[in-house]
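Provided herewith is a single structure, encoded as structure tokens, for subsequent inquiry.
Omission of a single protein chain aside, the complex is shown with its protein chains in their original locations.
Showing chain A:
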Amino acid sequence: MGGPALQHLYLHVPFCPTICPYCDFHVVRRYGDVVEAYLKRLAQEARGLFEQHPGPLTTLYLGGGTPSFLRSHELEALFRALPWNIEAAEVTLEANPGTLNPERLGLLRELGVNRISLGVQSFQDSVLKTLGRAHGRTGALRAVEMSLEAGFHTSIDLILGLPGQDVEADLAQATALGVEHVSAYTLQVEPGTPFALRGLAPDPDSEAQALALAQEVLGTAGLARYEVSNFARPGRESQHNLAYWRNAFWGGLGPGATGQLAGLEPHIFAVRYTNPPLPRWLQGEEPLLEQVGSLEHLKESLMLGLRLAQGVDLELLEQRSGLEVWPALEPAVRQLSSQGLLVVQQKRIRASDLNTLHPIILQLWDGLERQNPAPLEPRRLPGY
């Protein structure tokens, strides 16, 4: 397999104690001996990937679902199933406040986890109730404190701008607790979720307002906005998520997980695959493949990279894709920068306002497509 060594791995744990009404991730309640079957298949899948991509890993992310909802022996089995060296890696585990206690945290520590991402959402009981969360304010506070006491790099998820929410109070609470990373999401109502059915569509003006407030309150506490929805003390950014936004390669394990690996042929830059949902994944069904040509990879890199406060290094993209990026983009970049929408430093570009990226992305895409017309039709590869 060509390309640089695989450094990042995402592992999906689909089980949840309750299903949140805004969630569109691949989640299921646990039943029968499904977790056992899951762990068995996971071990198999991990071995296969490891043979091709032996690492070592710099990041491992256990997302869900609610990975912390697994029982202790299941968590142990899960880590046993991963043959990679993770000693130097950032190892994040997503957790729900109700699923943590000092004992459990100790075990996680032992297994190699060093970062906890807590799905707090809010510190207000009424908001948590609207969200259908299992925990309340007390549970949220306790979980954050425990995680910090146990020495984990701790990140919390906050939701912004729900009806009846005092956003400022939630943000202030987060800074008071001393977390070093906050993911603050405006409510994204996905089609088909119960929230969508209730017509809870957010309005862009109040979303922008809430984000501005988050930027102010968290910024004052030393957590800088480094991505559209993410804030961190410098040096405490999520290395794993940065890999996505820099459009790197990563492996994906588990049902519904997505991975992106280097392509096997010159005109296929990358292959993105998505595993089938749990029942079919357990039966060994193949993932869905999407071949990404160099031009498409570039377009995605712009779309993702502009979400970062530091923006995109076009020179790096040129090196990676082998395409002429700068000449294609220069006219658009100059124009956008004269309109005050882009900030240009040598060959690095960043958006002046992280809230409004679409017109910028579309204009840059236009430049790329003009310069590199008619991308090669990607062909289907034999089993990947």
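Following the convention adopted for this analysis, a contact is a pair of C-beta atoms (placed from the backbone, for glycine too) under 8 Å apart; a residue touches a chain by one contact, two chains touch by 3 or more; residues count from 1.
Quick note on the criterion: contacts and distances are computed from a predicted model.
Visitor: Report the protein name recorded by UniProt for the chain absent from the figure; options are "Elongation factor 4", "Tryptophan synthase alpha chain", "NADH-quinone oxidoreductase subunit M" or "Glutamyl-tRNA(Gln) amidotransferase subunit A".
Guide: "Elongation factor 4"
Visitor: If the hidden chain were put back, which of A:Q188, A:T220, A:Q319 or A:Q345 would touch it?
Guide: The single option touching the absent chain is A:Q188.
Visitor: Kindly state which of the options A:A77, A:V91 or A:L211 is in contact with the chain not pictured.
Guide: Of the listed residues, the one touching the omitted chain is A:L211.
Visitor: Looking at the whole complex, which of A:S72, A:Q319 or A:N355 touches the chain that is not displayed?
Guide: Among A:S72, A:Q319 or A:N355, only A:N355 touches the chain that is not shown.
Visitor: Tell me which of A:Y10, A:Y38 or A:F123 is the one touching the absent chain.
Guide: Of these options, the touching residue for the absent chain is A:Y10.
Visitor: Across the whole complex, list the residues on chain A that are touched by the chain not included here.
Guide: 10, 185-188, 204-205, 207-208, 211, 228-229, 241, 244-245, 250, 252, 256-260, 272, 274, 290, 296, 299-300, 303-304, 307, 339, 341, 353-359, 361-362, 365-366
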